[in-house]
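This is the structure I have questions about; it appears just below.
Yeah, one chain of the complex is gone here, protein chain that is, but the others are all in their spots.
Presenting chain A:
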Amino acid sequence: MGITFRKETFRDDFTFKNSPEHIRRFPFPFHEDSYMYAVNIEPHVLGPKGSVLENLIDVDEHYVAEMQDRALVLAEDPLRCQSLPHMTLAGWDLLELLMEQQAVGYPEHFTLSRDGDKWRWINRPLGIDDSFTFGDVSTLPYGPMEYITRQSQGDFCILDQRDGNLWMDAGMVTTQADWSLDFDIGMNFFEWHAPVPLAHEKGIFTRALKFLTNIQQGKPARRLNWTMTINPRLDTSPENYHKWGPDRATVTPENVGDKVHLRVELQSFWRLPRSNGIVFPIRCYLIKMDELVTQPKWARRLHRVIRDLPDELANYKGLTRYRRTLVEWLSKLDDGSPTSPGFGPD
């Protein structure tokens, strides 16, 4: 068995799609017919088989293509991966976490063997078989964080914890929803969240920080966040705004189903044992409207959520330009009947 990895692109000809099984496992983020910020954090524990929570670090059919896209982004812009000098130990913590989780979750694809500090890592989908000394940077082709995050889906921010705050001191960020690691590096929790509207006034960040600084080893937590993206583009960074920003003006009633994608981030938070830092994986899932509306409940609910979204939020998420076209298109799939509680399809 094992995953059949798709050959697809997240740029140029945009051949990315989800298989029918992947549509059903999509982490739809709305548990009710409206949306407002909340500190929607819960323990990151295993979920049902066949869901994206079947393993705590999810690997799916897009793995190989996503890693190829990451390599392209890094070749053009090496500053998408940065680690301040005091963060190397945390990089080793992350390498251990991702190797262990991927090897446990997908033994047919990944194998980790450890003998003291002599480690061997086999990544079959990417054709990697490396032996190295844990803790010795000179035995790997990249620093520990870069090495393992070139082989792990999702963006990764490593946060240093000190002075009762969290500091964005390392990260691999190539699949982001319009924020820049190069801009945020070295900032604290309040500084890098400064652009978010409404949430500061609600005291959400103060409470969230208090929770995050108390995350304990062996007890990770998670939350979902969402936005929308035109075309299945992973790299919607400020650095490349000139490439993807204009896409938002290309949405027409005819192409909504193919072009408009719901973009969901499964964000998790883990205490790192040696460095006492926190790693914050941001795993991005994309689904185009044509795929999403194959689940009638999701179609009805998404229509109501986007229609009723406060303008500040719609603006912040960059939906304003095509929101009316999208709502119009979705409205045809909403007969007004009630939706069942919970996230999953009916």
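As a convention for this text, contacts are C-beta pairs under 8 Å (C-beta built on N, C-alpha and C of every residue); 3 or more make two chains touch, one makes a residue touch a chain; residues count from 1.
Heads up, the rule we're going with is that contacts and distances are computed from a predicted model.
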Among "Ferredoxin--NADP(+) reductase", "ABC transporter permease", "Cytochrome c oxidase subunit 4" or "Oligopeptide transport system ATP-binding protein", UniProt-listed name of the chain not shown: "Ferredoxin--NADP(+) reductase"
Option from A:S34, A:N214, A:T252 or A:T320 whose C-beta touches the chain left out: A:N214
Touching residue (missing chain; options A:N18, A:Q101, A:N123 or A:Q161): A:Q161
Touch list for chain A against the chain that is not drawn: 39, 41-42, 84-87, 89, 160-163, 210-211, 214-219, 273-276
